[in-house]
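In what follows, a single structure is set out as structure tokens and then discussed.
The complex appears here minus one protein chain, its other protein chains still in place.
The block that comes next holds chain A.
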Amino acid sequence: MACNSSTCNSSGCYKGYEEEEQPKPNTKAAVNGGNSCQNLCVKCKVNEPVCCGIGGENSRFCKDCFKNNLYGKFKQAVTYNAMITPPDKVLVAFSGGPSSRVVLQFVHEMQYKAQKNYDANKDKSLPVFGVGVAFIDESSTHSLTSQHIEKAIEDIRLIVSNLAPPSKELFVVPIESIFSSDGIDGKERLKELLDAVSDVTGKEDLLIHLRILLLQKIASENGYTRIVLGSCTSRIACHVISATVKGQGYSLSADIQYVDSRWEIPVVLPLRDCPAQELNTLCSLDGSLKIVELLNGPCSGINGLVSSFVKVLQEENPSRECTIVRTAGKLTPFHFNRVPEIHDSNVPSATRRHQKRYTLKPNGSLSSNSFCPICNSPLKKSNFPSSLRSHGSQQNPDLFASACSSCQFQILPKDPSLMEEFLSLLPQQMITKAKHGDQGNFSLLR
């Protein structure tokens, strides 16, 4: 797909595609006159184009080529980064929006093709990877009617059941399940926790952190080995700006790579090179890609502001998101931004060699990162909290000291006397992290 930026290096970008010499068979083109624009798909030059990619007039595709172009980017991201290999069980996080619908579709198609190969293959050497879908029900945090949410869940069930064979397990999990006790207790605790955060942006971000923890929990409890997010170029561009604005410049490079193995279950982003605009277009073109609209309301605070800012920039120059992600891509990733080494002999050795060659060399000096217990971002060594600040005993970890500066400001309570109560409201996973982070400091004291 041609991209307006002549220096855009995103995979699949056809730089400055020239089409001036195309014959113009029909009158429509003749009427368009001076503009020698072709009236054919730029890729197959056979069908009539029905949509435009990011490149505007230079990238008019017919429906199939448009889809194949996006699928090609997806496939390349998966292969290049060894995201999904035969023994894997992949959990697709599904929000109902266009990006997650497309990633679910593409993962399904990849699985379907693998299944066909398996069936056709006599020796059955390559097992097909498994796929599950997780939808997190956040209705307890906003005011949608239960009718609305039930309808949405129904739609999602239908979508997933239609994506068989191979069949996929669907998990519909309420966000409050992150706490060991769910049901009414969970709802109450979640409400209390969110109310304890005064900053609007902090509240939104805390919810995002809880969401990823819940996905981890579902994946881990059900034997999944990968979590697939539908994060597209646009979302990542927004994250780059908002992380910069929140003072998270150090950890930024950890969040925007194809693979994030900080977590127990590695998280992968195969749509990283796909702009939201194109994903939206695909969904509107293809009737089978039904979106489930769950209007949580627009983001407010900093996240909303960044979103509108990027939108304005994008209008001014359609390849701006691309440039932002590419620039941020030049920042050094962390040692955990690669899939864990594959030792499984079921994985073809070609794939293993490929992964070894293209994933990053681990940088020894960075392997001793500690992480913020709330957002799991790697902490810069100089930010190691001074143990003198800590007024927590060994039983109660000093949450403030072990958190990153952004969480300290926007999530944790300002008043130190409220810290202990806040700690009691957090899910267990965060508390455990805070404990481990702190023990390092106490050992220094001895």
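Please note the rule applied: a contact is a pair of C-beta atoms (placed from the backbone, for glycine too) under 8 Å apart; a residue touches a chain by one contact, two chains touch by 3 or more; residues count from 1.
Simple rule for what comes next: contacts and distances are computed from a predicted model.
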item: Which of "Proteasome subunit alpha type", "Cytoplasmic tRNA 2-thiolation protein 1", "BRCA1-associated ATM activator 1 isoform X3" or "Defective in cullin neddylation protein" matches, in UniProt, the chain that is not displayed; value: "Cytoplasmic tRNA 2-thiolation protein 1"
item: Hidden-chain contact residue, picked from the options A:D119, A:E221 or A:E316; value: A:E316
item: Identified contact with the non-displayed chain, of A:G72, A:G96 or A:G301; value: A:G301
item: Option touching the unshown chain, where A:V160, A:I241, A:I374 or A:A401 are the choices; value: A:I241
item: Hidden partner interface residues of chain A, rising order; value: 4-7, 16, 201, 240-241, 243-250, 252-253, 301-302, 305, 309, 312-313, 316-317, 320, 323-324, 326-328, 330-332, 380, 406, 409
